[in-house]
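The complex appears here minus one protein chain, its other protein chains still in place.
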Amino acid sequence: MIVVMASGASKEQVEHVVQLIHDMGLVDHVIVGTDRTVIAAIGDKRQVDKTRLERAPMVEKIVPILSPYKMASREVHREPTEIPFGPSGATIGGGKVAVMAGPCGVESKEQLLATAHAIKKTGATAIRGGAFKPRTNPYSFQGLGEEGLAILAEAREQTGLAVVTEVLSEEEVLLVARYADVVQVGARNMHNFRLLSAVGRQDKPVLLKRGFSASLEEFLLAAEYVIAAGNPNVILCERGIRTFEDYCRNTLCLAIIPAIKRLSHLPVVIDPSHGTGHAYMVPDMAKAAVAAGADGLIIEVHMDPEHALTDGAQSITPAALDELMKQLSGIAKAVGREI
Amino acid sequence: MIVVMASGASKEQVEHVVQLIHDMGLVDHVIVGTDRTVIAAIGDKRQVDKTRLERAPMVEKIVPILSPYKMASREVHREPTEIPFGPSGATIGGGKVAVMAGPCGVESKEQLLATAHAIKKTGATAIRGGAFKPRTNPYSFQGLGEEGLAILAEAREQTGLAVVTEVLSEEEVLLVARYADVVQVGARNMHNFRLLSAVGRQDKPVLLKRGFSASLEEFLLAAEYVIAAGNPNVILCERGIRTFEDYCRNTLCLAIIPAIKRLSHLPVVIDPSHGTGHAYMVPDMAKAAVAAGADGLIIEVHMDPEHALTDGAQSITPAALDELMKQLSGIAKAVGREI
Amino acid sequence: MIVVMASGASKEQVEHVVQLIHDMGLVDHVIVGTDRTVIAAIGDKRQVDKTRLERAPMVEKIVPILSPYKMASREVHREPTEIPFGPSGATIGGGKVAVMAGPCGVESKEQLLATAHAIKKTGATAIRGGAFKPRTNPYSFQGLGEEGLAILAEAREQTGLAVVTEVLSEEEVLLVARYADVVQVGARNMHNFRLLSAVGRQDKPVLLKRGFSASLEEFLLAAEYVIAAGNPNVILCERGIRTFEDYCRNTLCLAIIPAIKRLSHLPVVIDPSHGTGHAYMVPDMAKAAVAAGADGLIIEVHMDPEHALTDGAQSITPAALDELMKQLSGIAKAVGREI
Partner (left out) sequence: MIVVMASGASKEQVEHVVQLIHDMGLVDHVIVGTDRTVIAAIGDKRQVDKTRLERAPMVEKIVPILSPYKMASREVHREPTEIPFGPSGATIGGGKVAVMAGPCGVESKEQLLATAHAIKKTGATAIRGGAFKPRTNPYSFQGLGEEGLAILAEAREQTGLAVVTEVLSEEEVLLVARYADVVQVGARNMHNFRLLSAVGRQDKPVLLKRGFSASLEEFLLAAEYVIAAGNPNVILCERGIRTFEDYCRNTLCLAIIPAIKRLSHLPVVIDPSHGTGHAYMVPDMAKAAVAAGADGLIIEVHMDPEHALTDGAQSITPAALDELMKQLSGIAKAVGREI
């Protein structure tokens, strides 16, 4: 950490800060510049709240140097992590781009099984679908619960697709993990630290979505919660952030792919459905994601979007997915991957 | 809801949308304008996902008309809600502005009791302090747990201050509610719908913080979750949003006060500590909040901010609070309130 | 436009709004719904400020229906516009993706000519470089002025590359247009309506950058200014927006490509250099842009980024551009384009 003293800080004020640095168990290093004195505080005390030094007289600002996460960091784990998932021996984080597709919510057995078979034909690896739905509106459809999980498991049995599904509550983690191949933590729960710890205490890989206004550092710290609780298999999923834009429901910046790959060893999946909110944008953003180096895609697919119970506006049809997969294949090849 | 057809939509395309509107159980009303046909869908189906109509051919956009919340709305409940809380018969939402103050976290019995006595002298109504801390960093101080709750209860006994404290998990709701006068749901849990329902099933008033990128509509829907579960006593707390600004940790727009008062009957509290992130800004924003019509303030106060375990940068001292209370009193009077 | 009346609006209040609609020269259409009365105002008066109706008693909100731009719109001009530029007969907006590359600023004749030759070899179509630099800091390098323009023209002569360069002031429009093949209006001037009109009164194509917090509608209205002044050859350039993110200098959402193509007939260029701010992200975002359907790229390239006078952090080397062009070619092919 660097403490920048305000212009005109006295010797005593600098010494006071040095004392506070010692109180934290850190070593100081004072540099007197032309306009400012700055004080480096040396040592690794990631758990200490160093910003409080800002309250000392004539401190202008505090600049942190070390990232607060460790196990999610590429410094600690230089090689990319490749995570196996599902019944078919698929992996994510290696040379092959994984495609996870399916409806927002499991609406019925017929709907889900038909979708699963259609998706299977496109070459996708996994089926996604919510049995427990986090709904902004308390009066909206909340999902089929365990019945939905059982339907997903049946789809796996019939198609060999892996199952990705969301968990909303610590209490349901074990239930969901019993049926799922990948346990999803949704964007609205990225800061639900109790849930993060709970999914960290089970064995299935965790698909962790970035909160829609979480910083990248907070996102990696959320992954750190899961890893620190015992589960190293975290798949990071970007689904767009909230901004002033109104042409899309979320703003999906794919530069986060190289940014994550620089900072972390964990695989990155892009969700172009929530990431845009409009079906007509989904194929272009899926293609862009693969071109930018994404390790996977998670796409909302519905047999009849005009009648979907949830997320119809951003769901594409199985036919559109099939068409998309062909173009994705060419792009993957152009960037040295396969799909 | 209004469906705007794209320019050039055919009669069949309009009829297809009309059919989809009927499928939702709504009544259509078609208006042919100079450049566009628009179709109003009449009826109250707040739980149906109407945005899926966007997927019909030649639909340009969907414009919702009705707000999705009901019980949190001023339409349903015209008069402002005044909520009693704590041992002393205080209320929030009436003529008197409530001031809740205290440390970010309960660090020790000595610290908390000393702070409580100092705060009591300033004329504040409640002590705040976290026993369960939601921490972005898994390695940081996580709070004293039930021991912290017991310390808060002792502070209430010694001072008569009401106790406001946060709950992080459905499982701990009853425990926290046993000690607290007001149960707080933090910004990071505003979208934790299971927790919202759980605090709705107990009796203590709920201080609900807005998520740092939740829309106002989502905020009121979160309140609706609590009310729908059985607890009408929700206090809305604005603590700033995340934006590109870097002079403050959060961007605290007080225009939300008149906005909420127009839409809802629930009381509004402002948190100038999290809302700015810097102690030197807290008094000015506290004054501004009272001038703008806030029903209450929640302010972080620490005896020794330079050594606070958490949130030192944004904590003011009891002496600063005391000075502030005097100015707040004059402002409250100027806008027809008291403090 | 749709006027939504508040719940409980009286007959007189509705009639008052109807009268105000008539005052605007529009026709009203009243719909009485279950919870709300809404009033459609029919007619095309794009120049009238209709939002003032919000001030009438018991008006809840105003919902605009028509977009305010016309000539930039796909409604008026159904086919994509293909714009020829430069000495070599290149076009933008057709099947071939145009690549414009070069330094942020023209620093010297040697630098620029060497860069131009290196860029030419990679297969790029145009050289970019600023002779007039808009600098946030008044004490920074402001560009070489007309001398810089002459150097750019010499580079064109030597290499056959088209010249893209920025104009800052109405007074310099004709000067810049004399040397340039494409006149650039920078993001900071997107709302400089006098400059927009001035570039609309000359003949060279205009590369118009989106302001870093302009809405898409404002962006298209800025293009409308240029077209309305007489110049139909506007190339839209996205360069990212300002958000809370800190891993990138700007947030570059490529979903704007399909969004623009849906609303407008104008070609779209992506600037991955300003769009990310970091050289290591530029290749991935360039690839993503082509995959998402961009008509062109504009990329900052410098022979020696560590010593660049401006924008060194986001400039790639000619060697990196060369490597990138190969991958772009494969991606273009996969999406049915060439480069």
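Labels A, B and C are assigned to the chains in the order they are written; within every chain, residues are numbered from 1.
In this section, a residue touches a chain if its C-beta (ideal position, glycine included) is under 8 Å from a C-beta of that chain, and two chains touch if they have at least 3 such contacts.
Here the structure is a predicted model, which means the values were calculated and not measured.
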item	value
Residue of C:165, C:189 or C:264 touching the missing chain in the full complex	C:189
Residue of A:38, A:114, A:175 or A:229 in touch with the missing chain, whole complex considered	A:38
Those residues of chain B which, in the complete complex, touch the missing chain	213, 215-216, 240-241, 243-248, 251-259, 262, 275-276, 280-281, 284-285, 287-293, 327, 329-331, 333-335
Missing-partner contacts on chain A, residue numbers	2, 4, 7-8, 29, 31, 33-36, 38, 40, 42-44, 63, 65-66, 75, 242-244
Positions on chain C contacted by the hidden chain, ascending	20, 23, 46-47, 49, 51-56, 62, 68-69, 134-141, 168-171, 188-189, 191-194, 197, 212-213, 218, 221, 224-225, 228-229, 242, 278-279, 305-313, 315
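One rule holds for everything that comes next: only the chains that are shown with their structure count from here on.
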item	value
Numbering shared by both copies at the chain B-chain A contact, with half separating same from different	same
Most centrally placed chain - per-chain CA mean versus overall CA mean	A
Euclidean distance of C-alpha centroids - chain B vs chain C, Å	38
Rounded Å distance, chain A centre to chain C centre (Cα mean)	31
Separation of mean Cα positions, chain B and chain A [Å, integer]	26
Residue numbers of chain B (touch at least two other chains)	242
